[in-house]
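Okay, so here's the structure we're looking at.
Every protein chain of the complex appears in place save one, which is left out.
We call the chains A and B, going by the order they appear; numbering starts again at 1 in every chain.
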Amino acid sequence: MELVAEFLHAIPYDQILIQTLNGIVAGMILALVASGLTLIFGIMDVVNFAHGELFMLGAYVGVIIIAATGNFWLALIVATLIVAVLGAALQITTLRPLLGRDPLTTILATFGLSLVLQNYALWQFGPVARKIQEPFTGSFSIFYLQYPWYRVLIAALSAAIIGGFWLFLKHGTYGIWIRATTQDRVMAQAMGIPVPWVHTAAFAIGAGMAAASGVLFAPLVGVTHAMGLDWVLKAFIVVVVGGMGNLGGSIAASIFISLLESYASIWLDPAQAVIVSFVVLILTLLFRPTGLFVPTPK
Amino acid sequence: MSKGTDRLYWAGFSLILALLIVAPLVLPEFWQRFVTEILIWGLLAMSSDILIGYTGMVSFGHSAFFGLGMYGAAAALISVKPPNIWLALGYGLIGSAGVALFVAYFSTRLRDIYFAITTLIFSQIFYVIIFTWTEVTGGENGLTFSRPALAIPGLFSLPFTPDTLHWFVLGVVTASYLMLRRITQSPFGMVLQSIRENEARTRAIGYAVERYKMVAVMLSGLFAGLAGVLYAVQNRFAAPDFVYFLVSGETVIFNVMGGIGTLVGPIAGAAFYLLLREAFSRFLTEYYLIPVGIIFIAMIIFVPQGLLGFLRRRLNQ
Partner (left out) sequence: MKPADGNTAPLVHVEDIDTYYGKSHILHGVSLEVGRGEVVGLLGRNGVGKSTTLKTIMGLVSPRRGKVIYEGRVVTGLPAHRLARIGIAYVPEDRRIFRLLTVMENLRTGFDRRGVSEARRQELLAKVFGYFPVLAERRNQAGGTLSGGEQQMLAIARAMMLEPKIILLDEPTEGLMPRMISQIREIIEVLHREGVAILLVEQNVPLTLAASQRVYIMEKGTVRHHCPSSELKVNDAVIHQYLGV
């Protein structure tokens, strides 16, 4: 009885609470990044290694706009648009020529892009991390703890963007075009849907989503040229665990993994907490290779 | 290969070998080390070609095999005095074999992109373990140790000079190449290529595809680990950077630039990449990866078969 009481006493409730919130916030950002990756993979079978760099460039553009105008929201919108256009340009120049070739070539091409973009950022912005100020400070009280409003905003905005995207897919001509192209590229073409442009648009949307995540996340960490690497790895894990091409699954997986990692970081060093996501991946591959959040195939 | 091409091949091979043997005697020290490093990276790239070029399995995890070979050798060279090169080889190969076994298991259950991503994540797992387990692996700073002598205990001991080390590396890499060439041209190698072309059909004919794949991964991992041991011996340090997935990525770049499925292609690819990097870094200091990356992408689009890809058919008959 005493042991139980001691055990219950030893549980760091406040840390668990904070980490739950942190996990959800990180999970929503990861979900936003992973959604873009899933969209791109689902529609054109491209594993976009450069996705983390699009995230990073979004953050940097955000830094520049804020430095110039002081307005965070403007930075968010402009960064998203600029990176979306950049994404379209990259897709047209480097990925369109590779259409129909071995999927290995697109992985390599996007890997090459990630090297170029990363080093470009290093060249332009230098190795020192930049900081962005949160658009507003202030925390709210939950039980007897303080939790920053801004973090809640990140989660809410990410959810809003994903929700908006989902609505766009479900209604409207272009949403139908994207869904049709994802399901059957050939018949979509036969129905008059301009598939090459749908691919470009999808890549641009994915890039924009990554950029938005970058700007939203930037105030929490320093913006550096290497910040995309961790995200892209986690996003890949999420996409596999959530079920390749499954939007709902990757959102659930994002939150699941982020929560586990946040809890783990109570006891482990953050560099080690990362192993959690790896372990989840391995277990998923061993037991439910089509995805944890996908109904088991018959 | 036909008699004519056969002779041409061996002539070319001997010529290049002769050049490499003479290299340390004529080149300034920096370039001599450079050539030795090309050989080591070339060995790594060649090992990866077994999977990518011959079996059709893209691996982004070769840095794990390489890294564990390197750290295994480090373990031997640090824990046993006097440092013994054979022990280093042994430990290194066991280390990389262990990883290879792990990866081999998953290789049979995963296809294509899933396999590629998973190998990448595995190499990151090892990176994180090595990076954070500071007590054993030296963490961020890695391990330093002294170079062993080329010795057979009780018989002789010859400390390495840069020249003799180069010849040792050349010897190991050449022997590896010849071994791998033998293997890829054997019936086993033919089955691997058949798996690359059409896995379902190969299975339908009656081959235990899973077993072949596992052996391919083990083979690939062992030679990659060997490269890691050589690197450790040459540079006398082991660092987590070499287990980072960037190294895996570069390995794949060597393969693609040089031409997969040729064994020599990846070595040429490694040489090409390292030379480019050296050239650009003289003009652009740290940002050499920008033009190198652009060239890489351009090669994928316009020269997908790689520099030596045209030799592929000839070399694999």
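Basically, a residue touches a chain if its C-beta (ideal position, glycine included) is under 8 Å from a C-beta of that chain, and two chains touch if they have at least 3 such contacts.
Keep in mind that what you see is a predicted model, and the values were worked out from it rather than measured.
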| query | Thinking of the complex as a whole, which visible chains are touched by the chain that is not shown? | reply | A
| request: Looking beyond the chains shown, say which of A:Asp14, A:Asp102, A:Asp184 or A:Asp269 touches the absent one. | output: A:Asp184
| message | One chain isn't shown here. Among A:Ile29, A:Ile162 or A:Ile193, which residue touches it? | response | A:Ile193
| query | When the complex is taken as a whole, what residues of chain A touch the one chain not shown? | reply | 173, 176-177, 179-180, 183-184, 186-196
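The criterion applied here is as follows: only the chains that are shown with their structure count from here on.
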| note | The distance between the C-alpha centres of chain A and chain B, rounded to whole Å, is 33
| What does chain A use to touch chain B in their complex? | 47, 94, 97-98, 101, 103-105, 107-109, 111-113, 115-116, 118-120, 122-123, 233, 236-237, 240, 244, 269, 271-272, 274-275, 278, 281, 285-286, 289
| query | Once bound in the complex, which stretches of chain B touch chain A? | reply | 52, 58, 106, 109-110, 112-114, 116-118, 120-121, 124-125, 128-129, 131-132, 249, 252-253, 256, 286-287, 289-290, 292-294, 296-297, 300-301, 304
